[in-house]
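First the structure, which I've put down as structure tokens, then a few questions once you've had a look.
Omission of a single protein chain aside, the complex is shown with its protein chains in their original locations.
Let's look at chain A:
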Amino acid sequence: MTRADLHTLTGAYAVHALSGRELGEFERHLAVCDACRQEVRELRETAARLAVASSLAPPPTMKDDVLRRIATVRQEPPRLAARETRESHAGPRRRTGRRAVNVALAACVAAAAVCGGAAVWQYRQASDARDTARRSEQRAARAEELTQVLAAPDAHSRSGRMTGGSTGTVVVSRGLDKAVFLASGLPEPPAGRIYQLWFSDGGTMRPAGLLDSSGRSTAAVMSGAVGKASAMGVTVEPAGGSRAPTGDPLVLLAFPSA
């Protein structure tokens, strides 16, 4: 694409109408084109006016819901934010995130036999995983570990419906001896309670960490090695966790055989 061609993509870019190769190409161009950045900025201001024009009155209960939710969500520290902003305000959003999708999809392809025809669902799952990955940018090491498991060549996944209707997925890499648990649509645990993960060693539950469940979707590297575990489970436990499950599991997922 010529420079002039690229420049005309400001409109499409401003309203998120670019994807794939073109998006990357345009973002690289944006980094060296002041005029383009300026135009994107103006067109985004314009788009915001279109949004305001479409305002609807939210249901009265929503405000309380949102205020309750933010009370449990940790904010990004300013320093990190400044760095990312400099990297690119115009659009670059979450590089880590996009990578996570790619690896999640890669893992999915590797596990095609497991994923089967659930492509749409998998995409959504990946998209949830991406959101989650973005949320954990601060905890870079953790995110890196998560990415490694999802991208492992021998990653296999299993999903199931959890009590309450949310979906849980476990991705296991026997090579790394690690597992990642992903949940989407998981409600906040009741006050004073927390979700806990478990490895099942032939029916004996071994604690595998607590699930930080702020937000709609969640991903966590399970604590400890997979070892001889044949399944994993999730329970609701008193805050701080338990040494053995005190309630029925919300879901039990058998690991794909090695």
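Convention: contacts are C-beta pairs under 8 Å (C-beta built on N, C-alpha and C of every residue); 3 or more make two chains touch, one makes a residue touch a chain; residues count from 1.
FYI, contacts and distances are computed from a predicted model.
J.: I want to check something: the complex is missing a chain, and I'd like its UniProt protein name from "Membrane protein", "Autoinducer 2 import system permease protein LsrD", "Quinol oxidase subunit 3" or "RNA polymerase sigma factor".
T.: "RNA polymerase sigma factor"
J.: What does the interface between chain A and the hidden chain look like in terms of residue numbers?
T.: Chain A touches the chain not shown through residues 5, 8-12, 14-19, 38, 41-59, 62-63, 65-67, 69-71, 73-78, 80-82, 84-85, 89-90, 93, 120, 123-124, 127, 135, 215-216.
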